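Reviewing the structure listed below.
Presenting subunit A:
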Amino acid sequence: MRGKFLKVAVVATATAMLATACGGGGSNDETAGKSGGTLRVYNAEPAFLTPSGGDDEPSLYVIRQLYRGLVKYNAQTSAVENDLAESVESTDQKLWTIKLKSGYTFDNGEPVNADAFIRSWNFAAYSPNAQNNGYFMKRIAGIKDVQSTDPDGDGPEKAPEPKAKELAGLKKVDDLTFTVELEAPFSGFPTTIGYPGFFPMAEACVADIAKCNETPIGNGPYKIDGNWQHNVAINLVRSDSWKGDAGKPDRIEYRIFADVDAGYAAFQGGELDVMYTVPPARYKEAKATYGDRMFELAGDSFTYVGFPLYMDEFKDKKVRQALSLAIDRQSIIDAVFDGRFAPASSFVAPSFEGARPDVCKYCQKDVEKAKQLLAEAGGWPAGKKLTLWANAGAGHDQWLQAVGDQIKAALNIDYELKVNLQFAEYLETADKKKFTGPFRLGWGPDYPFMETFLYPLYGTGAGSNNSGYSNAQFDELMKAGDSAASMQAAIPSYQQAEDILGEELPVIPMWWRKEAAIYSENVDQFVWNAVADADYGATSLKQN
Partner candidate 1 sequence: MTDVNVKLDALPGLDPNALPLEVKNLQVEFRTRNGIAHAVNGVSFDLRAGETRAILGESGCGKSVTAQAIMGILDTPPGFVTGGEILYRGVDLLKLPESERRKVRANRIAMIFQDALSALNPVFTVGFQLAELFRKHRGMSRQDAKARAIELLDLVKIPAARQRVNDYPHQFSGGMRQRVMIAMALALDPEVLIADEPTTALDVTVQAQIMALLAELQQERNMGLVLITHDMGVVADVADRISVMYAGRVIEEAGVDDIYASPAHPYTKGLLESIPRLDLKGQELSAIKGLPPALTNLPSGCAFNPRCRYAQDVCRKDPAPSLLQVSPSRTAACHFWKEVKGDE
Partner candidate 2 sequence: MSDLTSAGAAVGGAPVTGDGPPIGAPGGEGKERSASLWADARRQLVRDPVFMISFFYILVVSSMAAFPKLWTSQDPRDCTTDRSRIAPSGEHPFGFDILGCDYYSHAIYGARPSMVIAVMATGGIVVFGGVLGLLAGYYGGWVDSIISRVMDIFFSLPFLLGAIVFLTVIKRQNIWTIAAVLFLLAWPTIARIIRGSVISSKDLDYVHAAKAVGASNGRLMFRHILPNAIAPMLVYATIVLGSFVAAEATLTFLGVGLAPPAQSWGIMISVHQVYFLEDPWLLLFPCGLLVGTVLSFILMGDALRDALDPKFR
């Protein structure tokens, strides 16, 4: 469930790699590849097929073909480009005015206008609707009023009705214009709205969300053929009501697999044209077999080992630095993952604008320095075992064991693994700050903007700050970046904030996932969007 939300702007350096890797890539205005044919792709069972509900990778892969939003990301540069929006503007980074292009409709004929967006965002935000993507509305003014809390925690009383039904920050100006007021200035707002949680929904869809989930009413280049066949398949056909650039394949068939190994077997058996991922243990084999038909890209899924800073043992940053220095990331990656990850030496995905390598000075193995730092910190309590935490059933135990082995070898600290909690319990343990030792967690960006890797994880009191890290200077720098005049202007502040992390090490950065997709001989041009991942609508098939 390690969700991956948005995919990120690929900076100039990465573009070259992309170009060579996918044979020219393909942005929409390029006329590469002919249209037609049926593209059969691997997918897992989505959670929801509604923009307000679907927040997991399999859902997003389908929703992105069924629906379209205000902006989209350039396949190669990942720059934000207007899609349904005519313009997204603000003077103070707090009040944003959004103008829409006219003439777009949903598959059922309803217009895609300002109401469609306001309706959709309100629906997601209103807590009694219980929509997963309500989370993403958190920056819009009035969010607190549409979400109610249980007065006595988990107690017997039910949560009361929220004060308001609609977000106070959303205002319709005219049919094609509306304004969005944020709780606090945020320079990166335009990048966030390309996420499917911000895609519009038809009135008929919101009226019967359950039905819309089974038979989506989209506004994108494809529409569903029949219904969602749960656990079996989702078939899309080209939609006539779409006014933008048409999708390349006539038909996209998502075959649903519960087990990625089973999916890989199906690919080997010639039943799939694209698999957006490869089972870790088969990576080497896939690379050898499919070579030129494997697409690889440094990704932005972050795996880290957090320190419980609420424990005395980890309060001294030298201890944290020493532990990080004891780990040989590349060796673990090679042994356990067949090289499917890239060692991390920073806190922001390398592909992001503003990211720099080696922000972390303690992320290369250096046993001597580690021993020295540990000694300076007064050593490790004698006889105390280091408890390493990970959630059960996701294969984390393997590499965590290797981490433990390396720490034991370098610093002579014996370790034990605590890897038997299922994810829900594990996350609750995280929320309650009950870890008794370094813990494994991951992070995927919410939008292609540096900030997403910084504040949520390390800001004082931020939602996913599981270490309990708090640094006033860091918070200050983040605020400065958020209010900067433009996305570009925000970067220096964010970079300074990241530098603080590089020294203080509230978490040990482990690695970034490498994307690896494979495609069949039927595929003429495979397109990987730097932000939104495999773009099936833009992928073309060989025409015979």
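Everything that follows uses one rule, which is that contacts are C-beta pairs under 8 Å (C-beta built on N, C-alpha and C of every residue); 3 or more make two chains touch, one makes a residue touch a chain; residues count from 1.
The candidates came about this way: all candidates are chains of the complex that A comes from, given by their letters.
Remember, it's a predicted structure, so these values are computed and weren't measured experimentally.
Candidates 1 or 2 all come from the same complex, and the one touching subunit A there is 2. For subunit A in complex with candidate 2, the residues that touch the partner chain are 261, 279, 281-282, 284-285, 328, 331-332, 334-336, 392-393, 397-398, 401-402, 405-406, 409, 416-417, 419-422, 425.
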